[in-house]
Every structure is written in C-alpha cells, then in structure tokens.
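To start, I am sharing the structure in question, which I have written as structure tokens.
Only a single protein chain was left out; the remaining protein chains are all shown in position.
Moving on to subunit A:
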Amino acid sequence: MAGYLFRRVLQAALILLGVSFITFVLLYVLPADPVRQIAGRSATQQTVENIRQQLGLDQPLLVQYGRYLAGLVQGDLGRSYLQRTEVSTLIASRLPASLLLMAGGILCELVIGLTLGVIAALYRGRPLDQGLMVTSFVAVSAPQFVVGLLLLYVFAVQLGWFPIGGYGTAAHLVLPAVTLGIMGSGWYSRMMRSSMIEVLRQDYIRTARAKGLTRGRILFRHALPNAILPIIAMIGIDIGIFMGGIVVVESVFGWPGIGQLAWQAIQRVDIPVIMGVTMVSAGFIVLGNLLADIVTPFIDPRIKMR
C-alpha cells in the first residue's frame, strides 16, 4: 500500500512537471509578445527593451523555465504582467468559487444521472427508457453556453426563480451547477443504466427475489450498491472534464472562479496567470485521479492496489 502510494505520488509529480514544461514551451513559441501588451502603444523601443529585461523575457527558454520552476517549488507563481498582483493571490481569491461550482456540478450530475439511469434500467426497452436515453443523448451533446443561456433566460429572466448570474447565495449556485452537471448526467444515466441492467441479471438478485424480498429492498440493498461501483471512479476523471467546463459556465453566469481568470489571461497573453491556472488545474486533475484510484479498493475489495 505504502509503496503503491509512493509510486503514484511520484508519478503525479512527474505529470505536473511535464505539464509545466509543455505549457511553458507552448506559451514561449506563441506568436504574441507579452511585453507589447505591457508596454502599450506609445512605448519607445527603449521602454520595451527595459521591460523585457526586467521580466527576464530576454533570456533563453531554458533559463526562463528554470527560473519559473525554482519559484514554483517554493510556491511562488510570480506576478501577473497586467494586474501586477501575485498570481497566487488571484488564484486563491477565485479558487473557492470554482471548487464550490464543481461540487455543485458533481452533485447535480450524480443526482440527475443516477436517478434517470436507475429508472431507465427498471423500464428497460419500454418507451420511458427510450425517451430517457434520447434525453441523455441530447444532454451529452448540448453545448454548455447554449444550455447556460437557456436556463438563465427561462428560470432567471422569465420565471424569476433564480438570480440572473452572480455569486453569493445558494440560489446563485443552482443554475451554473445544473449547467455544468447536465452533460455529465447524460453520461452517468447511460452508464448507470447498463451497470444496473448487468447487476439485475445476476444470480444473487434472482435469489433475493426468490426469498420474497420487496422490490424496493432488492433495489436499494442489493442492486444499487453494486451497480454504483464503476461510477465512483468516474468522479475523479470528471474533475478534469469540469476544469474545461468551468471556463464556459463561469463566463456565462459571471461566476468569479479561476475559469474566468484563465480566459481573460489567455486573451491578454498574461503568461504567469495562464501558467498558474494551468498548474493548479493540473494539480486538481492529478489529485482527483489519485483519489479515485485510492478509494476504489475500499469500496470494492475485488480491486487490489499494486
């Protein structure tokens, strides 16, 4: 167990190192000069060179990367070129909002997806099942910005049930979380359906039925816990998918998370901020996968850690 954990953590560190290098190189070769963005259009050549030198952008790629890495291991993500604020401050002030949104999104996709999946499995082959599966297909395919604007228009503007974007209360969270969770709920309902059908075919379910257990007891005591197992590991992977989704959802709903920060930084070539958000996101994805791998054997003893 300890050896396995050690190997996985080492692996995670290597992945993060790789991500940092690839992102750094990509930003370096990008045909856009951050110094021009900082210096402004009235800058003289001298000013441009001064700034380039002060930021160390006149150094070779490997020297720049080495400096970045040296800061990174000490927890220093640098200062934003344009906001002139510590990147860690910017991320720290926005991260709680993103984590809250992701937690809401995961809750939504699980509740909606699992419920629909179980219902579809129980009504397998009937119109209800077919209807639900078509719906899930639509949910998976619908672009998030369209879903977001649609929900916003119907439930916030027309019906007035929720605030029109923004952040602060539980009511603010509902629409963005549903938007973020709706795509995943489509996947989960399909997975849950097939997993459930698989389980319902098992001998122990037939035995339970033969014992004369009620339908509800069979479903909740015997079928569901087994059918849900393969789903758990997916949640870790979801964190990665959500890191992409929050960029869109946060923009539509004015949610003050790191997705919004990343989007603004990319448009202005604010390299320290782009790097910072990428590293933090990558950290969460790696952590999510690690947790999924560690937790699974506890839930299902058939899976062993090696």
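FYI, a residue touches a chain if its C-beta (ideal position, glycine included) is under 8 Å from a C-beta of that chain, and two chains touch if they have at least 3 such contacts; residues count from 1.
Everything that follows uses one rule, which is that contacts and distances are computed from a predicted model.
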item: Chain left out of the displayed complex - its UniProt protein name, from "3-oxoacid CoA-transferase subunit B", "GntR family transcriptional regulator", "Cytochrome C biogenesis protein ResB" or "Peptide/nickel transport system substrate-binding protein"; value: "Peptide/nickel transport system substrate-binding protein"
item: Residue, one of A:Val19, A:Ile112, A:Val199 or A:Val269, that touches the chain absent here; value: A:Val269
item: Which of A:Asn50, A:Thr115 or A:Gln202 contacts the chain that the document leaves out; value: A:Asn50
item: On subunit A, residues whose C-beta touches the chain left out of the figure; value: 30-34, 36-48, 50-51, 54, 79, 82-85, 89-90, 93-94, 97, 149, 152-153, 156-157, 164-167, 250-257, 260-261, 264, 266-269
